[in-house]
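As you look at this complex, bear in mind that one protein chain is not there, while each of the others sits in place.
For chain A:
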Amino acid sequence: MAALKIEKGASSHSAYDLRDPNAQTIESHTLAVLVDNEAGVLARVIGLFSGRGFNIDSLTVAEVDHLGHRSRITIVTRGTPAVIEQIKAQLGRIIPVHEVHDLTVEGPSVERELGLFKVSGKGDKRVEALRIAEIFRANVVDSTLESFVFEMTGTPEKLDAFAELMRPLGLSDLARTGVAALARGA
């Protein structure tokens, strides 16, 4: 329509403005969410992320207070600062959620992850794998004549580095727990 001066193909043909007005740099944040350990609570948290198009990079959940039936969910997520704020506000709105902490901004924190790495191989490669595992302080938790399973705890970056080194040496399987995190200090 001439009166509207809208060019063909412009996104204003849609009912919505399709461009993200607040596009900014993407940040990674680690969130600790304390929830009632009731049926469906994890589905509510996950559903929030999938339903609103937020990312989850890592997720760990376990009951941390058996008497009070409280679970701690640790989520590593990515987004612009505005998106991260929105994620936290939305999490806070879920009825069984008691607390939401952004460990990335609330001061220093420790983050750890556990990984199991299966490395299959013979001869020199096998010796080299064992040598690197020692440098990384990984433990051997299973071994056959042709394979090791190493267990290692550390930051996600350390696990990444270890996996990279093991790859040419016969890394054949890998399981990681996702990040558990706590604020430092009292």
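To be clear about the criterion, a residue touches a chain if its C-beta (ideal position, glycine included) is under 8 Å from a C-beta of that chain, and two chains touch if they have at least 3 such contacts; residues count from 1.
Here, contacts and distances are computed from a predicted model.
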Can you work out the missing subunit's protein name as recorded in UniProt? Choose among "Cytochrome-c oxidase, cbb3-type subunit II", "Acetolactate synthase", "ABC-2 type transport system permease protein" or "Heme ABC transporter ATP-binding protein". "Acetolactate synthase"
Omitted-chain contact residue, chosen from A:T60, A:Q90, A:S109 or A:S147: A:Q90
Quick one: say which of A:H98, A:K122 or A:R137 touches the chain that got left out. A:H98
Considering the whole complex rather than only what is displayed, give the residues of chain A touching the chain that is not shown. 1, 3-4, 6, 10-17, 21-22, 36, 39-40, 43-44, 47, 51, 82, 85-86, 89-90, 92-98
